[in-house]
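Just one protein chain is left out here, and the rest sit where they should.
Note that the chains take the letters A and B in the order they are written out, and that residue 1 is the start of every chain.
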């Protein structure tokens, strides 16, 4: 596949951007401000990188109106330069076209229905009752268990596991190592037995993933215990995220790497959950709640807004002194006569 | 497999529960209080969901004595309604029966011993010296390395990796993506070299998993450096947990998702480790220690009980003000004349 060679004028027209410079300039690729060469288009969206603009050797730059005057190269002025760049960069993606059809090494149960326009790569294992819709792509080593559905144009990049009763919408992208539909962590404790022990609570539900979701590498989404675990449309999960049974995540919410959501929690729409953040079970988060990285949510958050927990990073010697004092903070507060506070944080 | 259709009377008798209502009522399935229909059995165990009882359309409900009077439907009264429900729900699980035998695509070394009653699915790769006992099930894409043993009735659901010298007990359940027996993180630093650098410490031990354990999706359990990493019987690990080399976990302990235990730590029996919690290396936790979610254990915990670290979730603006003060907490404490505290938290 030959990469495209649009001109700057083509890009301005196609994406509705204001061109300052030579419309005939050919653009051969995209790159960072620091790394771009003369034929390449760079972008400036994060003010952190503004200082790199003057020295950039990019042929052209996508940026906001406020930075255009400082740009040493041609530029495309955008209301939202990051979004404009994302769209332009998509022209330069070189993803090998998946060939429709089923690789001879794949193991397909007789009762599976694979659309003729779908692509199934080497060593896929597909069970009875599966439906793979038109244009869906299953990369190598995918496992699709009983009664799963993969919607049109969705892509299981490679080594994705869908256990059973997992319904994937359209245009969903799932990265390697993701496991959807494994059993939730349901345990009942038999305290009256001679040797008290755990008994497994059967996990009987499925997983429903809406259209246009993205699910990162090695992320896990458990099946519901009863009923389903649900991601509404346009939910975006980064790598190594854990979504427990019966969680419900509203449309357009995004969770960064290593976040974890415990069972039956309900996250609203347009929420942003920072990397490594945790949300305890059975809680509700309102729409447009932001949780900063590595914070732990221990009660429901009823109002939109940004929430945090934790303490600031410090040189270890200082931190040790402060942390030692934290152990006696209630005593310190009492000493200065602060009113007793609720003991429930 | 036709699902069973027991009556309420059957269930009461089988599980030793007190029936209030029509013993002839057929039960066609299990569901939540909110989702159950007329033929279905729901349960009430968590008081959080008590308000759903009055409006439930369930045909019958498993609940405790204290809630029975409020139940609008027939009910089964149990001393432990969650445990009773778990046992009843198991009747309604529809797990495809694994057919004994070895899938033709599997790659089995000549020196592996697979019981005739075991089941090995597509694309499994089994090395020399492996023993797979009666009734064990290896789902698709499992890798079982040299000298591993899979005990009777154990199930490697799919895509499970056992590297080498991994001994799995009976009735163990391991979910997709789990990796047992990878090398521990053992490094020695050569500080006297011209360019100081790491050298790998050989990892020579194995992993021993007792009977009735469950291991979640994408969880990792490293082999011992010398000697074995050990899970006693009935240990329950959720998804994405990291167990480092030579960790020892006592019987009946349960770890929630994303917990991590560093090398040579020793966890007692009946411990509960919350999601995302961390336990540093070479520590000991007594029996019946509970660690709350995302807490970090930095010293041994010699007494049973519940332990925590961290700060409460707050709106970000408030949190920022408080966190900024934490950086100077020792100074604040000194100012009010609090006695100097140990600098070792």
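Definition applied: contacts are C-beta pairs under 8 Å (C-beta built on N, C-alpha and C of every residue); 3 or more make two chains touch, one makes a residue touch a chain.
Here the structure is a predicted model, which is why all the values come from computation and not from measurement.
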{"item": "Options A:258, A:285 or A:301, residue touching the unrepresented chain", "value": "A:258"}
{"item": "Contact residue for the chain not shown (choose from B:69, B:188 or B:339)", "value": "B:188"}
{"item": "Given B:48, B:95 or B:299, the one touching the chain that is not displayed", "value": "B:299"}
{"item": "Sites on chain A contacted by the missing partner chain, in the whole complex", "value": "30-32, 35, 46, 48, 79-80, 82-83, 85-87, 89-90, 92-94, 96, 103, 105, 121-123, 140-141, 157-159, 173, 175-177, 212, 214, 216-218, 234, 236, 238-240, 252, 254, 256-258, 270, 275-276, 293-294, 310-316, 319-320, 323-324, 326-330, 332-333, 336, 338, 341-345"}
{"item": "Chain B, residues in touch with the chain not shown (by the definition above)", "value": "105, 107, 123, 125, 141, 143, 145-146, 159, 161, 163, 177, 179, 182-183, 185-192, 196-202, 204, 218, 220, 222, 226-227, 240, 242, 244, 258, 260, 262, 276, 278, 280, 282, 290-292, 294-299, 301, 305-312, 314, 317-318, 320-329, 331-332, 335-336, 345"}
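Note that in this section only the chains that are shown with their structure count from here on.
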{"item": "Between chain A and chain B, centroid-to-centroid distance (C-alpha), Å", "value": "24"}
